[in-house]
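Of the protein chains in this complex, all but one are displayed in their positions.
Entry: chain A
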Amino acid sequence: MIKLEDKLFLNRYLTDDNNHINIVNRDECLVCVNKPCTYVCPARVYEWDEKEKRITIAYENCVECGTCRYVCPPHVIDWRNPRGGYGIQYKFG
């Protein structure tokens, strides 16, 4: 099966140094039971790091669909559009 990373490589990105996704209150993640962001995101931006007890955010994978904003039960994901010109650049989208 083709890996998600290989599929993402087919997309065109202009990655910004500025992260456009932040978790405003990470304590909420500790009590969040299902952590839907980790399986709902189509680009696997969010991953639960068991050792560090925190969600890692691979923001450069983001396809800017906005799903994470709605599925996060405590609504702690501060998601903004990347700055103009940055982020995913869909070609023949």
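Following the convention adopted for this analysis, a residue touches a chain if its C-beta (ideal position, glycine included) is under 8 Å from a C-beta of that chain, and two chains touch if they have at least 3 such contacts; residues count from 1.
Quick note on the criterion: contacts and distances are computed from a predicted model.
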- Message: I want to check something: the complex is missing a chain, and I'd like its UniProt protein name from "Na+/H+ antiporter subunit A", "1,2-phenylacetyl-CoA epoxidase subunit B", "3-methyl-2-oxobutanoate dehydrogenase (2-methylpropanoyl-transferring)" or "Electron transfer flavoprotein alpha subunit apoprotein".
- Response: "Electron transfer flavoprotein alpha subunit apoprotein"
- Item | Contact footprint on chain A, counting only the chain that is left out | 3, 5-6, 8-9, 13, 15, 17, 49, 51-52, 56-58, 60
